[in-house]
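Please read the structure below before turning to the comments.
Every protein chain but one is kept in place in this view of the complex.
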Amino acid sequence: MSHHIVAFKDVFFGYPDGTEALRGISFRITHGESVGIVGANGAGKSTLLQHLNGYLLPTSGTVIVGDLSLSRKTRQEIRKKVGVVFQNPDDQLFMPTVFDDVAFGPLNLGLDEAAVRERVQGALNMVHSLELRDKPPHHLSSGQKSAVAIAAVMAMEPDILVMDEPAANLDPKSRRALINMLKTFKHSKIIASHDLDLILDVCQRCLVIKDGLLVMDGPVAEVLSNQALLEENNLELPLSLQRG
Amino acid sequence: MTFDQKYFDIGRLDRLSYQDTFMHRLDPRVKVIATIFFLLTVISFPKYEVGGLLPFFLFPVLIMTVGEIPVMFIMKKVMLVSPFALFIGVFNPFLDAGTVAVIGGIPVAAGWLSFLTIILKFVLTISAALLLIATTSFPGVCHALRLLGCPALLVSQLLFLYRYIFVLMEEAMRMIRAREIRSFGGRGAGIKGFVRLTGVLFLRTVERAERVYYAMLSRGFRGDLSILKRSRLEWKDMAFLAMTVVMLIVFRYYQVTEELGCLVQELIR
Partner (left out) sequence: MHMADALLSPAVGTTFWVGTFATIAYVSRKLKQQIDDKLVPLMGVLGAFIFAAQMINFTIPGTGSSGHLAGGMILAIILGPYAAFLVTASVITVQALFFADGGLMALGCNIWNMGFYACFLGYPFIYKPLLGGSQRPPRIFAAALLSAIVVLQLGALSVVLQTWLSGKSELPFLTFLLLMQPIHLAIGIVEGFVTAGVINYVRSARPELLDSLVAASSKGAAYSLKKVLATFLALAILMGGALSWFASAYPDGLEWAITKTYGKSDLPEQSSGLAQVLDKIQGETAIFPDYRFQQKRNGMKELPAAARPESPPAISVPGVIGAFLVLAIILLIGVGIRFFRR
């Protein structure tokens, strides 16, 4: 079960315009861990996430996912193992109906029709959205869209789930539903968010990114109670810790 | 219509298209083909043939009642787009002035007949197009087009367009409102303001497309957009199509209006 390792080894990444977004990041995540990634805006969180499924390739250093080292040739394979859920669900629900969106991934995996239908059913059940099956995405509320976006990724049965600001547009009830759902997932989870309470609730470990560097990597309770560190990174103590 | 109104208008038609009635449940292919036959038949009428067109109103009426589409909604939309055709057609009575009948002492020019056929054809064809969407949903129509031979690339374009129309319109509405709040006396409503607004909208659109592409890649996209076949043709679909074709032929080549009139005349006597 050690296949689902995610490891960064001294990863550097610079954008074409010269911005050095990642300046030597190293960490190792093992199977089943749930890790939060926090940091100020522009610190490099999104850039880091974009390496996890090969949208970006490191300028130097290696990214390991499972048994594969990330390269142009391996990224298609890696995308089968790593599911990324984006901040804005409108960007990932691009098909005419919910069913089509959730079926998109399995179809691209080459599954046959029956298997695809099964996956879609399972994924929608997981997020309690089966009744939305034939609706077009623009008829859904934010919370519903978020749930469907997660289903669309889960339908591919990835080993590693990556999320970028998953609760950003959700009302409290949907947010709570999301947190409860995430707690039931046994996969490795990597969640980048400003919602420190969510990270505290869902993750065991936390990475802090600042200016392209990894400045802290430890148990979530420790990292998120370190007020000085948080404030250095334009963050605050999680609300649940503020009230003591 | 203002931007807001257009947005809600298109939204309303879109929502109507997802209702669940007998009309909605018919196979999209059959509805598209029936609509095309209907349109061809209607526009094949010669320009003075007024009476023959009237029975065709049965189709929109049936579709609106069975499909539960509000009549006023459709009528308003028809009237909204009528100016062009009316403007062209209104010249007919004056340019085609040979007398064709005398009613109560007043000579009627042939041009009035051809103008009337233009109006009738207009109402029939426009409502047919609107009712197609109103009872089939846009993705349904696209699906039908694909199965009827339309190139896959065009169909995927149509589907993406449809998917993001509402999103982009909302974005544009927000930008317009923001502009309105900041401009006093409509200073931003000229060409310069428009160029800036559209330019920004364009850039945001391109950025959004990049994010969508990223999302597609993340779920394994490699160039082919395949959608699972959703519908199977059933008896009721074929029956609907057959009945429609039969009625179209009957109405086109058989003088229904005149026959009825003669019948009544006989009865009165």
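The chains carry the letters A and B, assigned in the order they are written, with residues numbered from 1 in each.
Going forward, a contact is a pair of C-beta atoms (placed from the backbone, for glycine too) under 8 Å apart; a residue touches a chain by one contact, two chains touch by 3 or more.
Note that the structure is a prediction, hence the values are computed from the model and not measured.
Novice: For the chain omitted from this view, which of the shown chains does it touch?
Specialist: Listed by label, the shown chains it touches are B.
Novice: I'm checking contacts with the chain that's been left out. Which of B:178, B:195 or B:233 qualifies?
Specialist: Of the candidates B:178, B:195 or B:233, B:195 is in touch with the missing chain.
Novice: In the whole complex, not just what's shown, which of B:6, B:25 or B:236 touches the removed chain?
Specialist: Of the candidates B:6, B:25 or B:236, B:6 is in touch with the missing chain.
Novice: Of the residues B:30, B:133 or B:241, which one touches the chain left out of the display?
Specialist: B:133
Novice: Could you list which residues of chain B touch the chain missing from the display?
Specialist: 2-3, 6-7, 10, 13-14, 35-36, 39-40, 42-51, 54-55, 57-58, 61-62, 64-66, 68, 77-78, 80-81, 84-85, 88-89, 91-92, 95-103, 108-111, 113-114, 117-119, 121-122, 125-126, 128-130, 132-133, 138, 141, 150-154, 156-165, 167-169, 171-172, 176, 186, 189-199, 201-203, 205-206, 208-210, 212-213, 216, 221-223, 225, 253, 255-262, 264-265
To be clear about the criterion, only the chains that are shown with their structure count from here on.
Novice: Measuring from the mean C-alpha position of chain A to the mean C-alpha position of chain B, what distance in angstrom results?
Specialist: For chain A versus chain B, the centre distance works out to 43 Å.
Novice: Give the list of chain A residues in touch with chain B in this complex.
Specialist: Listed in rising order, the residues are 50, 53, 55, 76, 79-80, 83-84, 86, 88, 90-92, 94-97, 100, 103-105, 107-109, 113, 116-117, 135-139, 152-153, 156.
Novice: Per the contact definition, I'd like the list of chain B residues that touch chain A in the complex.
Specialist: 14-15, 18, 138-139, 142, 159-160, 162-164, 166-167, 208, 211-212, 214-222, 226-228
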